[in-house]
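Of the protein chains in this complex, all but one are displayed in their positions.
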Amino acid sequence: MTRFILGRLVKSVFILLAILILNFFLIHAAPGDPAAVMAGEAGAADEKFLADLRTKFGLDQPLYVQLWIYLKGAVQLDLGFSFRQQMPVADLIWDRLPATLLLTGAAFVLSLVMGVIAGVAASARQGTWGDTVISTLALLFYATPLFWVALMAVVVFSVWLGWLPGFGFETIGAGYTGFARALDIGKHLILPATTLGLFFMAIYTRMTRASMLEVSRLDFVKTARAKGLSRGVIQRRHVLRNALLPVITLAGLQAGQVFGGAVLTETVFAWPGIGRLMFEAINQRDYNVILGVFFVSAAMVLLFNLITDVIYVFVDPRIRLTE
Amino acid sequence: MSLLSIRDLTIALPEGADRDYAAQDIDFDLTPGEILCIVGESGSGKSMSANAVMGLLPEGVKPVSGRIDFDGRDILGLPEKEMLALRGGRISMIFQEPLSALNPLMRIGAQIEEVFEAHGALTRPERHEQALRLLTEVGIPDPQTAIRAYPFQLSGGQRQRVMIAMALALEPDILIADEPTTALDVTTQAQILDLIENLRQKRQMAVIFITHDFGVVADIADRVIVMQTGKIVETGSADKVLLRPEHPYTKALIDAIPRLTGGHTGSKNEPSEPVLSVEGLYKTFSTGSGKLFGKRRVVEAVQDANFQLYKGETIGIVGESGSGKSTLGRCLVRLINPSKGRVLLDGEDIAHMPGAELRERRRRIQMIFQDPYSSLNPRSRVSCILTEGPIAYGTAPGDARNRAGELLELVGLDASAMSRFPHEFSGGQRQRIGIARALALDPAIIIADEAVSALDVSIQAQVLDLLADLKARLNLSMLFITHDLRVAARICDRIIVMQKGRIVETGPASKVLHDPDTDYTRSLLAAIPGQEYEKALAGAE
Amino acid sequence: QEPQSGGTLNVVIQPEPPGLMIGLLQNAPTQMVAGDIYESLLRYDTDLNPHPGLAKEWSISEDGLTYTFKLHEGVKFHDGEEFTSEDVKFSIDVFLRETHPRLRTSLEHLESIETPDPYTVVFKLKNPFGPFLGLFEPGTAPMIPKHVYEGTDFASNPANNTPIGTGPFKFDEWEKGSYIHLVKNEDYYLEGKPYLDDIYYHVIPDAASRSVAYETGRVDVLPGGSIENFDVPRIKEMENTCITDKGWELFGPLAWMWVNHDNPPLDDLKVRQAIMHAVDREFSRDALWNGLGKVATGPVSSSTRFYSDATPDISYDPEKAKALLEESSYNGETIRLLGLPYGETWQRWAEAVKQNLAEIGMDVEIVASDVAGWNQKVSDRDYDLAFTYLYQYGDPALGVARNYFSDNAEKGSPWNNVANYQNPEIDEMFEEAALMVSPEDREKAYAEIQDIIVSDAPNIWLLELGFPTISRCNIHDPVTTAIGVNDSFRDTWIEQ
Partner (left out) sequence: MRDFWKRYCRNRGAIIGLLILTLVILVAILAPLLFPQSPWKMVQRPFLPPFAQGDLLLGTDAVGRDVMAGLAHGAYVSLLVGLVSTIVALAIGVPIGASAGYFAGSVDDALMRFTEFFQTIPSFALAIVLLATFQPSLTFVIIAIAIVSWPPVARLVRGEVLSLRTREFIEAATLSGLSNLQIITRHILPNALPPIIVLASLMVAQAILLESALSFLGLGDPNIMSWGYMIGAARTVIREQWWLSFMPGMAILLTVLALNLIGEGLNDALNPRLTRKSK
């Protein structure tokens, strides 16, 4: 096991490096560069201004030199400097990471828990109207554009009802500390986390339902019934556990895609997270920030893939880890 | 006084099933301490009738009339809550398929303890203790370890014994056992039968035992019920049904039982060229272990196998489960690559031959698979299954189709079978399609891996006859892998006995089966059920 | 009404500024925040007349070559150092000359800066330069502390993260992605000012959320352009809400479409005129800009000095457009229209223009891109028609000439003469007009220039954009000068 994990980690380092190089070229293929964007925002520029910026950013060097410099930094875990924000990329990411992790973490837990519960409920009522309602709702959440849901949620819960704050990470200037602050952040979290979670919740619901139905047809469920176990116990102890296996795979995938899914939500809810940072960085061609975020995202995906694999071993004793 | 009495029980099948009723007008009684055997063809409603007693019919299958009285109460209409108390407590059941009947994610111990828990019996430590006792009682080696094991870590036989332990946990009044030993080799089977017999004597437990092995029936049954297409066609004491059957179907069944003696009339093998010769074959599997931080496990599945197969000859390979029979067979067709050694096909070594060349040779050596269900692509029509091989080897599609028609006829199927899907056939029919597929390439050698063990005796007999007939007509050589020694006796010229990957004995069938050289073979022979009965039958003839 | 002290102002900002050191960054959001921190010598009222800023008085010599500024005494930078004429010289002559491209162009006319005493600055010009007095707003000529920057590498000076100016508000905290917090400068040189205790600039990236932020009371000021035009009517109707379209006079944002003269048939005057007459600008203003702004009459915005309304008619006239197109060299070529990637309104506008042109039989294909791509395409003249809008900085010499000068047609910058309009006569006239001393002469010269340019129709002028600033009515004087919220909130106060 330790050998397996270590092996995977070593492999991951090489994959990350390869990904970094490919990303580097991918990003540089897009037209425009950070200097031009910044000049564009200034509303005026001349050759000197642009040339100064490019020299400052090191963009006047040949691409391979830039790549080399970047890689040299990256292997020492130095992700470079943000051209635009004039801060180390690592600091920028580090600043934004907690908010994103909180948001996606909350959305993840919410979608997983609610999705599984709804899926179990639907499968238990298979064929009844309860099942139909849950399944239809799941499909509805699945097929509705995220930004539409987000805006509607804000309009209803924030503007009309005034129950929840519609955007932001916390009440700015309120000066809360300790528990009051946690509560405040929690309130701000509800709408974005729910919106972000809805989509995945829909998927988990469908998946859990299908998987539950599949598993309840298996022979060992009959064995459990023959023991005289009640329905509830059977569902919980025998069916659910087995039905969760495919859900875990999917959850691993979702957990890895921390940043991607959050772009729209973070934008709509003014959540100071990485998704937004990434999106803005792409628009501004802030190469180092994009690469940095992609790097962290890649590391995250690889990490969660590994975690999923390890969890699998704990949940399913049949699975053996092979290098 | 009868413990269980079933009257006029009729069980309806859902729309679209092969017939209207799974079972019709079932009538029987069971007294304490009695062992009732139910025999009959596959699909005749044995399992459904048994499940009805447990109240565990699959979705869509419902009892529509009749009653099931247990302890003087009709349990058919019983509310779920009261049924829960009966299930596992007073009536318990062992299911047909031991491999899938245990929850793969739960430890063995927990699954047994659950029975007590369900019925609110005992405290936690007591439950654990009881589980351990039960495991010991059903003869699982090293119960301390087994109790913490997961199902996949146990062999098929061990799993079946866990099932039995679970069924016996609360000392039920009735045990229903649905083909509990079909998947087991003779030695394990014998142990389990002993166990059931013991319990019956100790606890006055009544048993309903479903099987199609007449040897088993003969060894344990007090009374026998014979079923055919949902109806009971004959019922009576074991002696009467087995030795003096009245109904023609019963007679046919009994006639079809393979015999250890007499069946096969020697070999006419004039020593010719060997078509296949195996020299020093080894196969080693190495697997990671399931446990964390565990070590690698190495399984020497086949060790130093040497033998020759002559033209027109049938060799049986027998041995307990896990002795390497299948591995050996698969090495010969190169479904797995041997670790070491040579396999000479017509003098050429194919053991390490690369892809393209191998493909050319391969049509000379074909295989019939154990499970007729899983060896046919559920989404291919029979025509496709039978023609794609020849077409792949360059036969024109038209010719291949004609040939497929002939083959179907040869294996006793209607030509209309061509356009059907595998699921539209019975087990026996499916197995014949498997045979036809193997023959489609005109091979010189056929390797049959447990080709008949999933079939009931009458169909088994048909298939065996078919194979023997084909072999004679087409002058095929055959390697017949089985753990049923009676089947081996019926069809084989020579027999190879394997144990733990090694060939421990080789010799002409009559010699190995009646005058073996090794103790291992002798123990195998001794474990064959129904030997008395066979003698009685022979005597009766 | 007597101003009251105290209170917190919550303002929306979008997009998040890249930094706050206004000498290095001149984009709009930076200027909005930094306008509170940094000051310049002058301020301009909404008619563009100069008023005292850090300079309490000033004089211009007869020949228009010498500008003398008297500075306020006792002005302190936020770190406590005194602000003197040395800082002025350093800022203009050293720092901004190095970093500020727009100012750099104007500084070509500057001969020297002299500092006879700590409170006097004398600018000597090489030649008269009409717009010179218009340069002293914080976005163009911010005053930068010499003691902090002298001898350092400006761009990487750590002080850039904690900007130090003389303004009424001091930088306190910047939570990236969330807010920027400024607090009152207690040592501000004007007694009693500023009135506000502190200001929060809230970073809210989505336009709809910004209007929600206002509706739910989280912010009190929506600077121009921070919400979608479609939301303006609804917000306007809210109680205690005031709206003003003042505060953009200096910038005079003018929207137009570049026409790439390199690509036939767009080099044909008739084609350009046809396009000019085909575009329904009233409709765009009413449907897309909520009736805000004005239909442009030519290259100069009406709020800019020397605007002339006596230019040839370029109004919407599809019939005329069709006729012109008939006569022209247009042969059904597909014209690529590069939209401006600044939000929905601009996208809709491109679609509307496309449709307008389709009506007169022109085949138009819209090209989409992001901001960086847009910059690149426009700079490289890789387009046929391209939307843009630019600031005029109060004077045609500063914000108009640059787009029509032949010399300015080299590739590489999106604010040059990107259309590659070549008219030597115009070049000469622009050059002369900038150097004239008397405003009357300039007025005449520019009228003529406008007349010629409009008849040449090098670009398709669209709208003088209106960006109303919305705020709660109890917030008094959010906008007092020609640069609106980009100036400081030093005069703003909240009625409690």
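Lettered A, B and C in written order, each chain numbered from 1.
Keep this in mind: a contact is a pair of C-beta atoms (placed from the backbone, for glycine too) under 8 Å apart; a residue touches a chain by one contact, two chains touch by 3 or more.
Everything quoted here is computed from the prediction, not taken from an experiment.
Contacts of the undisplayed chain with visible chains (whole complex): A, B, C. One of B:Gln96, B:Ser155, B:Thr229 or B:Thr284 touches the chain omitted from the figure, and that residue is B:Gln96.
Within the whole complex, the absent chain has one touching residue among B:Lys81, B:Lys202 or B:Arg379, and that is B:Arg379. Among C:Val11, C:Ile199 or C:Ala372, the one in contact with the hidden chain is C:Ala372. For subunit A, the residues touching the chain absent from view are 15, 18-19, 22-23, 26-27, 29-31, 139-140, 142-148, 151-152, 155, 217, 253, 256-257, 259-261, 263-264, 275, 278-279, 282, 290, 293-294, 297-298, 301-302, 305. Considering the complete assembly, subunit B touches the hidden chain via residues 14, 16-17, 47, 58, 96-97, 333, 335, 359, 362-363, 366-367, 369-371, 373-380, 384, 388-389, 392-393, 421, 423, 434, 437, 440-441. For subunit C, the residues touching the chain absent from view are 207-208, 211, 228, 230-231, 233-234, 283, 287-288, 339, 341, 343-344, 347-348, 350-352, 354-355, 358, 365-370, 372-373.
The definition used in the following text is that only the chains that are shown with their structure count from here on.
The touch graph of the protein chains shown is a line. In this view the innermost chain, defined by its CA centroid being closest to the centroid of all protein CA atoms, is A. Put simply, the C-alpha centre of subunit A and that of subunit B have 50 angstrom between them. Inter-chain spacing, taken between the CA centroids of subunit A and subunit C, is 39 Å. With each centre defined as the average position of its C-alpha atoms, the distance from subunit B to subunit C rounds to 87 Å.
Residues of subunit A in contact with at least two other chains: none. Of all residues in subunit C, those touching subunit A in their complex are 8, 10, 15-16, 18-19, 25-28, 99, 101-102, 104-105, 155-156, 160-161, 175-179, 181, 198, 200, 202-206, 208-209, 212-213, 215-216, 218, 369-377, 379, 390-391, 402, 412-415. Residues of subunit B touching subunit A in their complex: 54, 56, 80, 84-89, 92-93, 95, 97, 100-106, 114-115, 118-119, 150, 152-153, 163, 166-167, 287-290, 292-293.
Residues 1-2, 218-220, 222-231, 233, 237-238, 241-242, 313, 315-322 of subunit A are the ones that touch subunit B when the two sit in their complex.
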